[in-house]
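Heads up, one of the protein chains got dropped from this complex, but the rest are sitting where they should.
And then chain A:
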Amino acid sequence: MKKYWSFFRIRFIHGLQYRAAALSGMVTQFVWGTMEILLFRAFYESAPQSFPMEFQALSTYIWLQQAFLALYMTWFWESELFHSITTGNVAYELCRPVRLYHMWFVRGLAVRLSKAVLRCMPILVFAWLLPAPYGLTLPGSFHTWFFTLLSMTLGLLFVVAFGMVVYISVFYTISSQGIKLIVTSLSEFLSGAIIPLPFLPDGIREFVNFLPFASAQNVPFRIFGGDLKGHDMYTSLLGQVFWLAVFLVIGQIMERNALKRVVIQGG
C-alpha cells in the first residue's frame, strides 16, 4: 500500500508544478461557464415551462462542471501510457515489484486530482459570488453535502477505472487511435458534458441513464444542486457503485490476460 501512496504523491506533486497552464485553463473555464449560462438563459427566457430543472440547479451544475473539469473529462488521455505500450517501454514498468494496474490507477487519480486542486477553488469562489440564479448555490443540509462528496468520489473512481480499460485495450489492439476516437466521441455526450442529461428528450434520456457514462459527473453535480434527491438519488448512487465495480473487474481481468501473453521484442 505504501508504495502506491508514494506513487500517488510523486505524480500529484509533479502535477502541481504546472501553475501557468492551470491559470490559463481557469480563464478559459470562467469564460466557458459564463457562455454556457448565457446560452441556457436564452432558452429559459424563450420557454421557461420546458426547462427540466430549476435554473439555479442548472447554474450550479455548470459551475461545478467547470471547476471539476479535470476530474471527469473523458477525453483526457496520458499519451505517455499509450506510447509505453506501443513502443514496448512498458517492459520497464513490468520489472518493478508493483502491479501495473494499481500503479496506473493511482497515477490516473493523482493526475486528475492535482489538476483539479489547482483550478477548482477560484472558480468555485467566483461562482459563489455571482448573483442568485446565475451563481453556485450551496445546499443547506449536511445530508446533501455528504452524498455529493460520496458521489463525486465514486464518479472519479469510475472515470479512472474506465480509462484503465481503454489504456489496457491497447495491449490487444496496439494502435490507440481508433479506441480513443470512439470513446471520446461517445462518452462526452453520454456523460452529460455537452448538455446536462435532464435536457435529453424522453425515451433517449431513460436509456442514457442506464449506461455507465451517466455515473460520472451527472450524479454528483445534480445531487449538489438539489435536482437529484430521495429515491432517485439512492438508485443513481447504487448505479455508480455497480458500474465502478464492473469496470474495475473488467480492467483487472484484461490486464491479467494481456500480461500473460505479452511479448517484448528485445530492443
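Throughout what follows, a contact is a pair of C-beta atoms (placed from the backbone, for glycine too) under 8 Å apart; a residue touches a chain by one contact, two chains touch by 3 or more; residues count from 1.
We take it that contacts and distances are computed from a predicted model.
*Asks:* Look at the options "Membrane protein", "ATP-binding cassette domain-containing protein", "ABC transporter domain-containing protein" or "Probable chemoreceptor glutamine deamidase CheD" and return the one that UniProt uses as the protein name of the missing chain.
*Replies:* Per the UniProt record, that chain is "Membrane protein".
*Asks:* Going by the contact rule already stated, which one of A:Gln17, A:Thr87, A:Ser141 or A:Ser185 would touch the omitted chain in the full complex?
*Replies:* Missing-chain contact among the listed residues: A:Ser185.
*Asks:* Among A:Ile13, A:Met121 or A:Ile195, exactly one should touch the missing chain; which is it?
*Replies:* A:Ile195
*Asks:* Of A:Met1, A:Ala42 or A:Leu129, which sits in contact with the chain we cannot see?
*Replies:* Per the contact definition at the top, the residue touching the missing chain is A:Ala42.
*Asks:* Identify the residues of chain A touching the omitted chain, counting contacts across the whole complex.
*Replies:* Residues of chain A in contact with the hidden chain: 21, 24-25, 27-28, 31-32, 35, 38-39, 41-43, 45-47, 50, 52, 177-178, 181, 184-185, 188-189, 194-195, 199-201, 204.
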